[in-house]
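One structure is given below, encoded as structure tokens.
Excerpt of the complex: some chains, original placement.
Read from first to last, the chains carry the letters A, B and C; within each, the first residue is number 1.
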Amino acid sequence: MTDQTASAGRGGFSMHRVIERIGIHNISLLVALVGLLVIFGVLRGDVFFSTRNLLNIGMGVAILGVLAISQTGVIVSGGLDISVGSIVGLTTVATAMAIQATDMAGAGLLAGIVVGGLAGLVNGLLITYGRINAVIVTLGTMAIFRGIAFILSNGQSISIFNDAFRWIGTGRILGLPAPIWILIAVAIGFYIFMHKSIVGRNYYAIGGNPIVARLSGLNIPSYRVAIYIVSGIMAGVGGILLAARTGSGQPISGSDGLELEAITAAFLGGCAMQGGRGTVVGALLGVAIIGVLNNGMILTAVPTFYQMLAKGTLLILAVFLAEYRLNKS
Amino acid sequence: MTTPFLRTRGLTRHFGPVRALTDISLDVRGGEVLALVGENGAGKSTMMRLLEGVFPPTRGSIEIEGCEVRFAQPREAHAAGIRVIHQEPEIVPDLTVAENIFTGDLPRTGRFFLDWSKLYADTAALLETFGMAGELRPRQQCAGLGPAQRQMIEIMRAVQAGGRMIAFDEPTSSLTDEETGRLFDIIRRLRAEGVAVIYISHRLAEITELADRVAVLRDGELVDDLPAEGITEEKITRLMVGRPLSDMFPDRDPATGDVVLEVDGMTTEHVTDVSLSLRAGEVLGIGGLIGAGRSELAKGIFGFHRRSAGRVLIDGVELPSGDTAAAIAAGIGFAPEDRKDEALLLMQTILENAVLCVPQKVSSGGFFSRSKALELITGISKQMRLKASSLDAPVTSLSGGNQQKVVLTRWLASDLKVLILDEPTRGIDVGARSEIYDLIRNLTDTQGLGVIVISSELPELLGLSDRVLVMAEGRIRAEFDRNEASEEAVMAAAIPHGQSEAPAQLEGAGQ
Amino acid sequence: QDDLKIGYINKMGDHPWFVAEVAGAAEAAREGGAEFVSQDVQFNADLAITTLDTMIGDGVDGIAIVVPDRALGPVVAARAAEAGVPLVAVDDDIRNEAGEPVPYVGLNAFAIGERVGEELATFYEESGWSKDSVGVVSIEDRKADTCMQRNGGAEKALLENSDLTEDQIVRAAYDNTMVNSIDVMTTTLTANPQYDHWIFYACNDDGVLGAARAMENSGYPADAGIGIGIDGSRACDAFGNGRESAFKGTMWLNSANHGRDAVELLLAAIKDGTELPQATYSDPEFITMENFGDYSDQLCN
């Protein structure tokens, strides 16, 4: 036992404070990220650090980033949402149909958000009031939402010709593409929510120890339902981005393994299976690592099959290093 | 007399066939400490859970200031001013001490935001009040805290919220005397402020010291409700158990067997240069304050922690470091203090928990034999007077004290040379307690075991032990023989000398 | 034999291509007075065999199958032969245990690729670009062998009919989805700043339209790229608003025709004993911005 007494190390050496604030785990991720940047910088310095390429990376992970951040919220609360990929697919369809019917970008946005929120509500109600394991529920609704998307669209893609809407996927503000702005907004919003707001902090208690949370008088059912609604809405945002980027609504789009990538990023970012742990910054770093890796491997022309090897190895290595440093400290 | 703050009428709770609580009608007044006593499984905790709305009563009603209430959720009980400090403290491991204490009551700025600076300031002040400032930091993560520290967090959580009735369900079972003293000051202050206090404890001395009134539960029924004025421990015991108990600690001759366990200069991550020896038939007590490293010493011997230096020998044969299987094979048993997290498999039955360490005795040819297991455990559990509907019942359906008996059953089933008991009577009633003391006697005197008892209760420590070691700051500070050991001497050795000085300068007293 | 029943197994029932194909098949069955069951096996070889067994057990009179893996051919052919049920392979050709081809309806993957390559060469010539300014992107799904055949055909014909050379080809791996194609192409553009003009082809419209979108998003004018797709499933997205892009055309294969042909051939064989023809290839129709108007009713929903 150290002899440091209370008074919460005001002053003192600040390096320690800095580390405590950022979090050991995030520092490891940062190290891993910098490592990748150095590797790809050396191999393809000619283009890797160009503004254009950095924006490419950002665009490539905008949707994943939104989903990884909201997934972090769900996992912190002690749950899991495997249906997000399907919700993305479903909302692209809803968005495209709304725009086809009205030719108004706003209608598309509204449809995406509302349908996403409703899907999340279904998840939340089943998990909370049906008292069914979140993994089971969202595995089930993954299939259900996908089925609905197919039935609505009859399996065909629905074209979107509305330019205002398409702008969301391609337009720029101050040189930065709109999807990146949206990711930034979502990240800041969630950061404030998860780390600064009372409600957000309570999710850590609920996920970390539901008994404490219940005995402390937190209304766990409402919290649970709310986080799945939020997750559904964020999947709706993802669906809107996807529809805007591809110019169409398509039921399979997004549903192909997107949830797994989002969950991977969240875990990479420091979430714990049992809940109560995870940060927005960590999720973003996890997403950044995935994005840089995807981009760097294309730039350095790593053959497809070796890309799988590399991705798997990186995932394990990143977490290993993170845990290793964590234990040492 | 005015209307009592809380009144129950015919309060009853059954769990299937188990009648945990029957027909309790009881008043609790503001400005009064009502002690609730009873054997393990008498229904005390069940009563608290009903009051806090954790689950509803099977029958009966609860009134607050004359109005009937029905709580579907603890939240509703809290709103009505009722707070309960639970027997098994619960924390959120990944949150800070401050957030743990204020869960559910986090201070706000504006409507939405958490006021971090106020949170930390309030926590610091609270820690100061409870004398915990030296031990806990507001920003410290709660993962890795010991039971005592968790218990204090649980207490602070309920007290800071400022209820009109606060119930303490065995708050001191893992606290030392010093902390207990501070807690009593706080309880007295609450009483002076007009708060109604329910106090549950198996330490009867505390009851006579603190209570204004004593209510006694036996087998789920209220058998008496009387003023504490002039009440004695003997009388409470008689009411609880329904019979008088013999002397808890009869005199005995100190053991003279061979040395069975020898620890030589053991250093682990948590303890430094510990040496001790234990003879067959001897009870070696280990005292010290919370955090002194007693549990860590036990875990070092048992191979749960790796040794970085030193040796542990059983009958002269050195045990490998960090190998619990080898320790068990060599004949060491260890009952940890933290039942829920370290001793019991909560998803499994009593029987499964009891046979965990004796696979060879309950199997033939590598396959589990239920009949062998039943035969082995039925006998021991009878001897332990385990109260359970069936050995196939989930272990979680037992009261705290009976859960501890399951842990002891596990070790009694095994062939031991040395048994290490960490807080063996934590949360155990007088009746069972004296049974456990008898059992320890029996183990040493007739079976020739060496027993190490870690206890924060000085009367127990001194009464049981042939020899007492005192630890502080991960080292052994003093050693006393049975006749030299007194509460004063042990306490004096236990207090870390000069909190501000470097501990390394103070070498151990009697090694 | 009064009530006939046709079974239809396909590898990817949720892809628009197969949705249309199955619809065509179902319609043909209805017209021929037969019952119709179809099953999507989601690229699962084991499920394909289980489905085959189930349908045979259910007493179907003929089976059309799009196999998830062409190596299943011998097993599928043997089971059908054993049960005495006529079999037609659709879209992906297969062989039986003896190595003989199973009657086939669909496209000739390599030949279609060649037509894409020829059209690309023509567009290239008309563009007047200098050879050195052009990067060629082969957008490949290496996990699907019919895709690799299409790309192979396109590559061969493009190189044969133009002055472009193999060292100008950049190989970009995509996972058969449009978003992924956007990301992969975007990075490819950035990685090769030496080229001002781009020619690209892929397994299907998703790959090519994704690449065209990537060029658009990266600020290239519509006439800086030439891409030609296969299957027509994205033609409406590409041409529907009448705006030029690097997506210059697509080889439309009406998959509904494949389904219809397969079922009609099976019914003829069952009812009249007509022998199943060895191969029935469907001809693609080349759709561009110019002739899109003639097809938009069929291509847009």
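Throughout what follows, a contact is a pair of C-beta atoms (placed from the backbone, for glycine too) under 8 Å apart; a residue touches a chain by one contact, two chains touch by 3 or more.
Fair warning: this is a prediction, and the values are worked out from it, not measured in the lab.
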item: Formula of the whole complex, where the shown chains each stand for all their copies; value: A x2, B x1, C x1
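One rule holds for everything that comes next: only the chains that are shown with their structure count from here on.
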item: Chain centre separation (chain A, chain C; CA means) in Å; value: 33
item: Distance between chain centroids, defined by C-alpha means - chain A, chain B (Å); value: 43
item: Geometric centre distance via CA averages, chain C-chain B, whole Å; value: 71
item: Contacts with 2+ other chains: residues of chain B; value: none
item: In the complex with chain A, residue positions of chain C that touch it; value: 13-16, 19-20, 140, 142-143, 171-173, 175, 177-179, 182-184, 186-188, 190-191, 193, 210, 213, 216-218, 233-234, 236-237, 240-241, 300-301
item: Touching residues on chain B, where the partner in the complex is chain A; value: 52, 54, 73-75, 78-79, 84, 86, 90-95, 99-100, 103-106, 108, 112-114, 120, 124, 127, 133-134, 136-139, 157, 270, 291, 473-474, 499, 502-503
item: Touch list for chain A against partner chain C, complex; value: 44, 46-47, 50, 52-53, 56, 59-60, 63, 146, 150, 154-159, 161, 169-170, 177, 242, 245-248, 250-254, 256, 294-295, 298-299, 301, 303-305, 307
